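Contents: one structure, followed by commentary.
A protein chain is absent from this complex, but the other protein chains hold their places.
Labels run A, B, C, D, E, F, G, H, I, J and K following the written order; every chain starts at residue 1.
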Amino acid sequence: MKDNVYKLVELTGTSTASIEDAVAKAIKRANKTIRNLSWFQVVETRGSIEKGRPLRWQVTIKVGFAVNSTD
Amino acid sequence: MKDNVYKLVELTGTSTASIEDAVAKAIKRANKTIRNLSWFQVVETRGSIEKGRPLRWQVTIKVGFAVNSTD
Amino acid sequence: MKDNVYKLVELTGTSTASIEDAVAKAIKRANKTIRNLSWFQVVETRGSIEKGRPLRWQVTIKVGFAVNSTD
Amino acid sequence: MKDNVYKLVELTGTSTASIEDAVAKAIKRANKTIRNLSWFQVVETRGSIEKGRPLRWQVTIKVGFAVNSTD
Amino acid sequence: MKDNVYKLVELTGTSTASIEDAVAKAIKRANKTIRNLSWFQVVETRGSIEKGRPLRWQVTIKVGFAVNSTD
Amino acid sequence: MKDNVYKLVELTGTSTASIEDAVAKAIKRANKTIRNLSWFQVVETRGSIEKGRPLRWQVTIKVGFAVNSTD
Amino acid sequence: MKDNVYKLVELTGTSTASIEDAVAKAIKRANKTIRNLSWFQVVETRGSIEKGRPLRWQVTIKVGFAVNSTD
Amino acid sequence: MKDNVYKLVELTGTSTASIEDAVAKAIKRANKTIRNLSWFQVVETRGSIEKGRPLRWQVTIKVGFAVNSTD
Amino acid sequence: MKDNVYKLVELTGTSTASIEDAVAKAIKRANKTIRNLSWFQVVETRGSIEKGRPLRWQVTIKVGFAVNSTD
Amino acid sequence: MKDNVYKLVELTGTSTASIEDAVAKAIKRANKTIRNLSWFQVVETRGSIEKGRPLRWQVTIKVGFAVNSTD
Amino acid sequence: MKDNVYKLVELTGTSTASIEDAVAKAIKRANKTIRNLSWFQVVETRGSIEKGRPLRWQVTIKVGFAVNSTD
Partner (left out) sequence: MKDNVYKLVELTGTSTASIEDAVAKAIKRANKTIRNLSWFQVVETRGSIEKGRPLRWQVTIKVGFAVNSTD
């Protein structure tokens, strides 16, 4: 393993199911345009409320990935 | 949408099931006395332990709601 | 209840299943060597990514327990 | 001045005009139901965007006021 | 113990005597109108100065209490 | 509204006029290359000084926007 | 530009007009006794309330300036 | 004084008397099993409430001590 | 009350007696050279340990005071 | 100097040599694809360990640069 | 790689040479009694001063390591 450089981008995933699913949705989306996704960290957990219940989880994460010479 | 004012109250929901359920319980309780619940943000996640296992999730959230002229 | 003293240790549990399971794994492990585990608080939630999906949740917690005179 | 006790409530004021106006709107609203409003502190400044411009400032403040024996 | 929900309110107690007394004054006042006060956490410690001495301690705390179905 | 994913980018707008104008300038610039700008949050407020007066406000914000499948 | 050393001092400016004016007042005052004022950063925004309106903005800033060999 | 290495452990002392006493109790307990206790820093101050009064102060500290080659 | 400007300086008071006394010692010392001391806020509480007991409380505060035109 | 807008991107540089070298590697890499790199700020310093020694420094920075009308 | 559990301990390394050396000294010391040291993160950087120069760097880190079933 050599001296890589990584980039972090911040994303908010949303889901009516769970915190984990909101994170998965954000990562799945990032994977469409970014190669080498490597790790994430949760920055903030929020959500919307409807009819007295949490409707949609909004989880903001930072996603890290190695940047290659052609990125 | 006009220039609304919102109030935030801080609640701790507890649940033996999951983080999401603890949040849902806090919001469900708030809904009994507060109209217009609109959004929440997770402030802290803690829990109690019994017999070497997490027993009860204690999730503190802030809940926001529009305050009307009669509140 | 007298004037107890508690110690806090910091652990990272990991799990491919969920945040709750990662916490449970850390506590289960701590329970092997520490008596009187009493409460935990979540410090950080991270994870690894593989094939565009969260692979393993890494949840760092502090675990508190009463220290007895023989610990 | 005796040993007063103060309460703090958290509000989000919104305004299309300015940060100062969003704060003023939150305080004006609080003043309808709370006596003795004394000071505020800005907690967070956010806003919505429309057509490439900030549309509505959303400023969250804490407002402090002395609580009297009949409150 | 079932899945309770707790509410947290933020108060500033003041006292010319000590930090502990400022906290006690805030809790004593809260106890007049809130049942089931359960725990507190110190948020900020400030004070006023007069004639080169601390005159009045101003200690801001959050106070937690279980909310019952009739609150 | 389905389970959207949002991206957040961090920008510093500058202005000799006001904090609000510095934010507006950052958002106006972002709008040239990003579609669907939705919300912002202020991260930091700084500025340069010249001749004993604030010369240029430098306001760092995070801007959020929904990412579509073709971004 | 050589390897300068800068000092930061913390000031609270107050104004009935605006946040920007409170900052300007603090800097104007600092300029009376400090040469080379170079930059500022906002640390905290508070204010007093009178008659249900923000009366006086209190903005705490750090001001930075190069220290010369004779300061 | 040579290049020592120090370890920090986190403890919560509790006391019905005062913040200072809660800290002293935590340090006294740590002293039973740790040599060379050198300094502490307060991390958090909480407490339990009973009958409208603070019952037991719970003060979390970090305690630092030099680790010798045989520890 | 006109638009005053205040300066904040950071001090660490030390005392073998209590947190309050450490704060008082810092303020008493500041009062020798600074006029108009007005308020303080506690930034950090630490201490040294000797023979398994807290020896000296080290409390860091910020002290605010109005700066007059001749300061 | 007119009212520029700047963008900040977050990068993690890694190096077996030093913190400074890890930062330099991140900036060197950013310079391949971003014009006008202007300043950086260190966000976090971590590292991996091998054979009881720090193996690779991992320093996360934010890098700021002016965005031109064609970026 | 299975679902490991990691423990984090907090250490302060000191060195007259550099920040990196202070970290290395803390890790070297930890390696005497802890197996599987895996990563570290810098928590705080301080130091002592003598004769107008930094004398000894004091760098506090958290060190993480997998805990095996016999630890």
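In the analysis below, contacts are C-beta pairs under 8 Å (C-beta built on N, C-alpha and C of every residue); 3 or more make two chains touch, one makes a residue touch a chain.
Everything quoted here is computed from the prediction, not taken from an experiment.
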{"item": "Positions on subunit K where the hidden chain makes contact", "value": "18-19, 44-49, 52-54, 57"}
{"item": "Touch residues of subunit I, complete complex, unshown partner", "value": "9-16, 22, 25-26, 29-30, 32-33, 56, 60"}
{"item": "Subunit J residues touching the omitted chain (full complex)", "value": "18-20, 23-24, 27-28, 30-31, 37-42, 63"}
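Here is the rule we use: only the chains that are shown with their structure count from here on.
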{"item": "Identified repeat of the C-K interface (over half of residue pairs identical), from J-K, F-J or A-B", "value": "F-J"}
{"item": "Whole-Å separation of chain centres (CA-atom averages), subunit A against subunit D", "value": "32"}
{"item": "Per-residue overlap in subunit C, given as positions that touch at least 2 other chains", "value": "9-10, 18-19, 30"}
